[in-house]
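Only a single protein chain was left out; the remaining protein chains are all shown in position.
Right, chain A next:
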Amino acid sequence: MNCSVTGTSSQVLLDSDLSMRTLSTPSPALICPPNLPGFQNGRGSSTSSSSITGETVAMVHSPPPTRLTHPLIRLASRPQKEQASIDRLPDHSMVQIFSFLPTNQLCRCARVCRRWYNLAWDPRLWRTIRLTGETINVDRALKVLTRRLCQDTPNVCLMLETVTVSGCRRLTDRGLYTIAQCCPELRRLEVSGCYNISNEAVFDVVSLCPNLEHLDVSGCSKVTCISLTREASIKLSPLHGKQISIRYLDMTDCFVLEDEGLHTIAAHCTQLTHLYLRRCVRLTDEGLRYLVIYCASIKELSVSDCRFVSDFGLREIAKLESRLRYLSIAHCGRVTDVGIRYVAKYCSKLRYLNARGCEGITDHGVEYLAKNCTKLKSLDIGKCPLVSDTGLECLALNCFNLKRLSLKSCESITGQGLQIVAANCFDLQTLNVQDCEVSVEALRFVKRHCKRCVIEHTNPAFF
């Protein structure tokens, strides 16, 4: 390890890889002034020879030699314990090993010895902070971590790009402010399940972290909007358009979100490509209308369990046209074939559709869907009691790429429909026919024709 003291009988512990030192962050000064009279050998738990000196640790450049004058400070080279074999590994190998460790373990490693302390704080290991645990005081943890990481670049952590604290329920706005204030390079923020978070903190993050692309605030039920703070709005020129560059936004379970909120979000986050609004039950077709006006690039959209969404909403969604690849309208009970036809007609490149529980869908809707969205890979029409073998046949004859199909609780499906699907869709990987009236023979047929298919069923006779 580094040692700042030299003298005639000094024990100089040279770092084996001094050249590597420039890459790692110098640790904060463990500075005890060398002439501190009260500082004595052996105080504290460690009696190692190097704890006797109050030197600074781990500097980037070799420090100028200082003379210790305190009589009690010995510099004799005591016989070392046999060197740990892990010390043979060069710094970059150690950093590589550390790169597999989670945030909390890295902090523990920093307490092992001086060398590990320095290595644990290597900037390359701190692109991501990942914390878990319902009980940890995550606000304090973030404060302490970011302070340490801001060491060399005053008040900002330039290296931090991802902060994941999903599930850390004790996170409050304070914790988010900490991140917002010192992580200008933040790209991803995941605070799923942190229900104490409010709008203000989110606005702060979004305003101070212009590179933010990915924001997961699912389960943060107080969040009703994503917008810029007033200060940020004033600063940004009209030309800039007050844009927030988020592309991925997950607001699942933000059940207080309303159409106006969605309007504001859409107006600011025009570059959205992935938007998840599952169980945002207050949303209506109006919100979707605003959404599509501003966000033309949406590829993935989920409005499952938004029970006010109807065919009018789907008509709006259809305006996304060939950009839309993934759509979930599960349990949107007001949807009928009319809405499905709009989506099918305009969004011909749809790959994934989840329409589970859309009880108004009939074979006509499925037929239209099949003929227009031939690239469908995954379809869930579970709990659609009006869909029968006729619809399945259309599906089978048009959507050859089908990999995943769910027909759970589709009362009108029989083994015949299944067999037609199996005979045409060779790529089928998962098939869900739970609570369907299908015979064992039909299931065996599917197994024979679709070798890789995993079947979920409730038929005890089939195994």
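Of note:
Here, contacts are C-beta pairs under 8 Å (C-beta built on N, C-alpha and C of every residue); 3 or more make two chains touch, one makes a residue touch a chain; residues count from 1.
One rule holds in what follows: contacts and distances are computed from a predicted model.
Missing from the rendering is one chain, named in UniProt as "S-phase kinase-associated protein 1" (options: "Armadillo segment polarity protein", "Two-component response regulator ARR11-like isoform X1", "S-phase kinase-associated protein 1" or "Histidine-containing phosphotransfer protein"). When the missing chain is restored to the complex, the residue among A:99, A:153, A:211 or A:322 that touches it is A:99.
Although one chain is not drawn, the whole complex shows that of A:188, A:282 or A:447 it is A:188 that touches it. What chain A contributes to its contact with the hidden chain is residues 1, 27-28, 30, 32, 39, 43-46, 48, 50-51, 54, 80-82, 84-90, 92-93, 96-105, 107-114, 116-117, 127, 130, 136-137, 140-141, 144-145, 147-148, 161-162, 188.
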